[in-house]
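Structure first, then comments.
All protein chains of the complex are present and in place, except for one that has been dropped.
Chain IDs A, B and C follow the sequence of writing; residue 1 opens each chain.
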Amino acid sequence: MDIGQLINSILNDPDQVFVLTKAFVVGKFPEGAQPLVSILLSILPILSVFPGLFALTTILERKGLGRIQNRMGPNRVGPFGILQPVADGIKALIKEDVVPRAADKVVHFLAPVVIVIPVIMSYAVLPVGRNMVAIDLDAGLLFFFAVGASTELAVFMAGWSSRNKYSLLGAMRAIGQMISYEIPLILSAITVVMAVGSLSTTSMVDAQAGYYGWLPNWYVFTPWGFAGFLLFLTAATAESNRSPFDIPEGESEIIAGYFVEYSGFKFALFFLGEYLGLFAVSGLAITLFLGGWHAPLPFLEWIPSWCWFFVKLMCFIVLFIWLRGTLPRLRQDQLMNFAWKFMLPLTLINIVVAGIWRFLEPGMLRWAVCAAILAAAYVLLARGLTAARGVAPREYRYAEN
Amino acid sequence: MLGEGILKGMVETARNFAGSYVSKDRLTTVEYPEERIAPKENARQFPFLVFDGNDPMAGLRCVACQICEKECPPKCIYIEKSKDKKPDFVGKMQFYPATFDIDVSVCMSCQICVEVCPFDAIKMDQEYELSNDDRFGGLLLNKTRLAKSNEYYGKMHPQEAGAIDESRLKTKEAAEAKVKADAEAKVKAAAEAKAKEAQPPTAPPNKGA
Amino acid sequence: MIPLHYYLIVAAMLFCIGLAGALIRRSAIMVLVGIELMLNAANLNFIAFWRYSPNPDGSQGVMFAIFSIAIAAAEAAVGLALIIALYRHYRSTDVAEEGKKE
Partner (left out) sequence: MELAFVIIATVTLGGAVAVMSLRHLVHCALALVVTFAGLGAMYLLLSAEFVAFVQLLVYVGAVAILIVFALLLTRSATVEPHQGLLHSKVAGVGIALLAFGTIISALLTSSRFDRTQITAPSLTVRQIGEELMTRYVLPLEVIGLLLTAATIGAVVIAMDERKVADRSKSAEPEHAAEDKHG
């Protein structure tokens, strides 16, 4: 295949531009080197695109939060401040790397590395476009969660090795929170596995192809899918330590939690890991509930599939920024109560509902039954949580009104 | 408790977000180095020394009584008394500070020095752009850097400064009147003494009585 | 291709390291860790035998490993809970000391 043919086939199918280019480049290499080149060409885009997205998100987040709080946000570096991430990166690189004298040097050094590597690995199973997945594993979803599990360990390493009470407190909070919210996260993803009958992420996207009238055939438009999506989103927010579940960081009480004692580039690595984790789990939510790279409306199919993935991902990022600008931080007991007394029962009920959905005849009845069960469970659980905790609109003893 | 509060909050923040682009007066912050918000009258940063007249060193109100040095909680004031004395605004002979240093990196802006000063010589400044690349020397303010005119103080706190000026004027007038009276009395006494002297001591007027 | 007994040797070494650890470590938690290592060595054996079995359609090896992992998780949870309860009682997790105090 020469370059002309390549351009021709790309023009025929612009959706596959990256896939065709990769095949073309790999074809130029000798037979023995081809698998290695293929792997490298799959990894390189992941390593460049998502950290780039991280840079974009930091500036978006700071600007958006600023506007929500009626501030300007960063606007000095470059036009409208868009070069701020570059400045931040340079600052992080040239800053002094302070390691506490009492710290466990080796573990302290390894923690930021351990936090970033698994997160990057988890991108391997995310289908970002048609035929665009680094490895199509048979147990892709399991791989994602298995790799994600090591984040907790990295957090512990960071918190423990710093020999700082705030770090250790932050690490303990983070681990407690991650373990508690990992259960609803996995359980809410299981509904999709039940519907698809596979753990492979590509088959999940394939199962959501097509349209029901003008409505896309996504799982979020089913009762259990909608509930599962919201539960997954909440658990994902907690898993990636985002506000309102950011008590492991808790700037106002334990300074920055487990990375108090980190500075310079290691600190930047923690942030990179956190944001990459957020993108990965958002990507998984897109794959599970929002139809992956499928277009939302039939007449928009001409836009390349990978565009849709990133458009959806940007929507998630905006949503997370919006949530962060809106909600205050939860207290530790509220956090645990919410996970174990509200989310866990609801995810279990959701699994049952997904089973009912599977065995009822398609039609309005199925819709009504499933939606009614979920709504009743939601209201009862929420009311129960409220009643049990004696929660009521707060009265301020010393306030005027 | 069904999550409607979250939605309400999100609508509110969205309104703020959009509003900050539409109306300028929503933005509570200003672009600092180019724009500044004038400090409020009660704003206080670090102390300074008030002087009267045109010569900062000659007009300092401070008499080196060292009360502020003793009262300062973080001990950021250092005063050395002068060996000689010079007249103050009422003409009384007073010491003056040979050295008066304030380490503003230690100062906690508590204003106790101002409260205890009996001479209205030390007041709180509103100057806040003190950052400096000289870590030690740059934040140790000496007498020359601390001295600021009474007019400057008057501009910051017109009412207080006016009251102080008035009372000082009264004191001064009283003192002058006293000096005058003293002088008159002295003159009188001197005249009397002269008169006494003029009369022969051997013949007092009512010696016989 | 790696012959089967390479895996078996690795598993045997792992088992013996776990055994030695369970015998010599003084901390009760480390004894438990040694037992975990021994269980893992057994799992490796299951998987290796499954992989090299003459019956490629069978799934017993994998199933056994999955169940054994589940059991190991339960065992670790209960074991560590016991150790914490013991620690509350004796203020120590030292196996040798606990025996002495009794």
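Going forward, a residue touches a chain if its C-beta (ideal position, glycine included) is under 8 Å from a C-beta of that chain, and two chains touch if they have at least 3 such contacts.
Note that the structure is a prediction, hence the values are computed from the model and not measured.
With respect to the full assembly, the chain omitted from this view is in touch with A, C. For subunit A, the residues touching the absent chain in the complete assembly are 107, 137-139, 142-143, 145-150, 152-153, 156-157, 160, 168, 172, 175, 179, 182, 197-200, 390, 392, 395. Interface residues of subunit C facing the missing partner chain: 1-10, 12-21, 23-27, 29-30, 32-34, 36-37, 40, 43-44, 47-48, 50-54, 56-59, 61-63, 65-67, 69-78, 80-85, 87-88, 93.
Definition applied: only the chains that are shown with their structure count from here on.
Because contacts link the chains in a way that matches no line, ring, star or complete pattern, their graph is best described as other. Chain centres here are Cα means. That of subunit A falls 34 Å from that of subunit C. One inter-chain figure worth recording: subunit A and subunit B are separated by 59 Å, centre to centre, where each centre is the mean of the chain's CA atoms. We define each chain's centre as the mean of its Cα atoms; on that basis subunit B and subunit C are separated by 78 Å.
Within the complex formed with subunit B, the subunit A residues making contact are 64, 67-72, 322-323, 325-327, 378-379, 382-383, 385-386, 391. Interface residues of subunit B facing subunit A in the complex, by the touch rule stated above, are 1-3, 6, 9-10, 12-14, 16-17, 19-21, 26-29, 31.
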